[in-house]
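Of the protein chains in this complex, one is absent; all others appear in place.
Naming follows writing order (A and B), and every chain is counted from residue 1.
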Amino acid sequence: MAETLWTLFGPLWHALSVVLQWQNVVAIVVGTVAGMVVGSLPGLSATMAIAILIPLTFTLDPLVALGMMAGIYNGAMYGGAIPAILLRIPGTPPSIVTTFDGYPMAQRGQAAYALKIACVSSAIGGTVSAISLMLFAPPLAQVTLMFGPAEYFWVAVFGLSSIAVLLGADPIKGLMSACFGLLLGMVGLDMVTGHERFAFGNRYLLDGLNLIVVLTGLYAIPPAIMMAEDALTKGLSAKDLAIGPGESVLANWRGFVPAWLRGGFFGILVGILPGTGGSMAAFLAYNETKRSARDQNSFGKGNPVGVAAAECGNNADNAAAMIPALTLGVPGSGVSAVILAGLLVHGLQPGPQLFRDNPDIVYGFMIQMLLTSVLLIGFGGPFAVRTFAQVLRLPRVLLAPMIFGLAVVGVYTLNNSLFEVWLMLGFGLVGYAMDRLKFPLAPVILGLILGGMAEQQLRLTLLINLGDWTALFRSPISLILFGLTLLILLWPILRAWRDRARQMADERG
Amino acid sequence: MDWPAPPYVAPVLSAASVVPAASASAGLAYGSRMRVVVSYAVLEAVTAAVLLLLCAVLWLSLAEVPESARLFPQAILLVFAVLCTVFLARSLRRLRHGRTDPSGDAPVPWRFFRHPTRFGLVVALLVGYVAAVQVAGYFSGTATMFVALTVLMGYRAMMPILVSLAAFLAFIWVVFILAFERPLPQEFFLRGSLHVPVSVETVHG
Partner (left out) sequence: MTGKSLTAALAALGLGAVAVGTAVAEYPEQPITVIVAFSPGGGTDVAARSIEPYIEKYLGADLTILNKPGAGGEVGFTALAQAEPDGYTIGFINLPAMFAYSYERRTEYSRESFTPIANLVYDPGILAVRADSPFESLADLIAYGQENPGALPIGTSGSVGSSEHLAIKQLENKTGTKFNHVPFGSTAPLRTALLGGHIPVAAFNLGEATQYQEEGQLRILGVMAAERSGMAADTPTFIEQGVDLVAGSSRGIAGPAGLPVEVVTKLSAAIGQAMDDPEYVESARKADVPLNYQASDAYTAFIVQTDENLAAVWAEDPWK
């Protein structure tokens, strides 16, 4: 017993002593703050920040480099919540879900409270995820292997079915948005046949539409246009940004536990699945929390629990996404892919030998993921309010050109492509029209992210099984996911039945 | 752009863009005089019609794609077309019943653009901005847009404008040039002299 504990904790303990060396501590602090800044700027992403960091870390010790990456990873996942709450502009794709309830809260004057909730929830999600990485990496990696094309198809469908929960007041418009997103996801070269679809011969569209381009266009440009239109010369007052009475995460912790549980669970689950990232984790955590809540209708209108679910979910994806990356060399999310590249550049190949030959680095990195999550509590919340949020006190009419400038530089530096900047502008106009005509934006993003994945995995499954559709229903995982999807789609009907039955029973009795 | 688009795309797309452009300019014309612009339901109907047209164009664009790659997009387009038709029918019904505003009950003045002239200006400025960045460089373009936008929107206090502009540009410079070393479109006054990391922009952009 003691021996197994030692094999488990021994390397961690030893790595801890390395991680606490001063240069590594500086690295994670710098990384976390840098991550928060990067995440809070629309158009900038953690992926890009880390990718750029890689060559700069050549001369650095691997743990210093990894410490900064861990900091950026966790910091950015939280940082995205800042503009999401304050401006309804997601700083990173997963923060879209934070806008659902975060922005209404800010409009009600609860901006600081929302930021605090986001901060604590992110920290909790990240911590839980880091612990799963430290303790359960090998068994969880086995779970990753159980997912093949058929299972991934159902994961994508399950994710898409959560659109049903996001449809909002007008289902027709919600579904139209979803279709739009699905179609956007099909732009480019088809993987299986190599033919192009919806690209009209344009070389720049052959790889498909970049999520950040669409996201920045749809979410960041319209609010900025409207700010310029309104031409307000005032900004938020200091009062709007203060913490009010009764707004304490600690005091209200009981209400947040369901959100945190679901956030952690779905974050880790989505994390270990390659090809799905923080966005999906956030959506799933939010939807599941909403579905099992008593006051479902309060979600989307400023329910603090919604913010908690979203932020906990997206941060819980982080460390868990490194599980398949470190063990199988398969990144569980876009950011983890770049971190993996950073490891490769330092000559560290993922796989069992990484754990054997470089335990200090691997376990050190895991500890760094944990520490940076905890650091969020220090730097997020009040610190964020006192620094970032102050930007909002500028007159709106000055904020607008800044947002435009940020969007342009952020999108341009993704791929050094002006075409994508023009594309973003186009989406900005589309987003404006959608907003004015009351089409929801979230289903578009979900459709874009998951549509391509669902189609490709379905076709791969059919190819492998020579067109046999029953292959989709063979494995236990497929059946479970299929059942859950049906449940989500039929839930409203089932609930209506149940309510009607209850009503009739009441009338009778 | 130099990409050879299929022959039917250009005429259909220009036809499709004329409709919203026409309704938008009609809206602009109304808006500058009356309080209530082209009514909400009319715009909904027009949008539905345009989207149906778009579905047709996209459907046609898939003609040469092999079947397995064609199946899904066409299925989605079908669903989309059905939804658009329902949408169209619904807005036409609303029009007939005389409800012209979003909430469906008490007539409240609703406008597509919150402020038509300013919207037009902002969009024109944005287009000019991206073009300026391409031609004159990021910092020059951004500085111009910043001042132009704030001044044209009626905010005339030059000191706050210039200070925020300077702070913003400094911030961008520190983050992108200093820290990240990302190439940005080169300033027009720097081209040809230094060989700083510059984006290799081909004529085709």
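Criterion: a residue touches a chain if its C-beta (ideal position, glycine included) is under 8 Å from a C-beta of that chain, and two chains touch if they have at least 3 such contacts.
Since the model is a prediction, treat every value here as computed from it, not as a measurement.
K.L.:
Looking at A:R203, A:R386 or A:R498, which residue reaches the missing chain?
P.N.:
Residue touching the chain left out of view: A:R203.
K.L.:
So one chain is hidden, and I want to know which residue out of A:I54, A:V97 or A:C179 touches that hidden chain in the complete assembly.
P.N.:
Missing-chain contact among the listed residues: A:I54.
K.L.:
Taking the full complex into account, find the residue in A:Q21, A:N252, A:S298 or A:N416 that is in contact with the omitted chain.
P.N.:
Of the candidates A:Q21, A:N252, A:S298 or A:N416, A:N416 is in touch with the missing chain.
K.L.:
List the chain A residues touching the unshown chain?
P.N.:
Per the touch rule, chain A residues meeting the hidden chain are 47-48, 51-52, 54-55, 58, 144-150, 189, 191-195, 203-204, 206-207, 274-275, 324, 328-331, 337-338, 340-342, 344-345, 347-349, 351-353, 415-417, 456, 460, 463-464, 466.
Going forward, only the chains that are shown with their structure count from here on.
K.L.:
Compute the distance, rounded to whole Å, between the mean C-alpha positions of chain A and chain B.
P.N.:
26
K.L.:
Using the touch definition up top, name the residues of chain B that touch chain A in the complex.
P.N.:
That would be residues 1, 3-6, 9, 43-44, 47, 51, 58, 61-62, 64-66, 68-70, 72-73, 76-77, 79-80, 83-84, 86-87, 90, 102, 112-115, 118-119, 122-123, 126-127, 129-130, 133-134, 138, 142, 145-146, 149-150, 153-155, 160-161, 164, 168, 172, 175-176, 180-185, 199-201, 205 of chain B.
K.L.:
Along chain A, where are the residues that touch chain B in the complex?
P.N.:
Answer in residue numbers: 37, 48-49, 52, 172-173, 175-176, 179-180, 182-183, 186, 190, 192-193, 195-198, 200-203, 221, 225-226, 228-231, 233, 394-395, 397-398, 400-402, 404-406, 408-409, 412-413, 416, 418-419, 421-422, 425, 428-429, 433, 436-438, 451, 455, 459.
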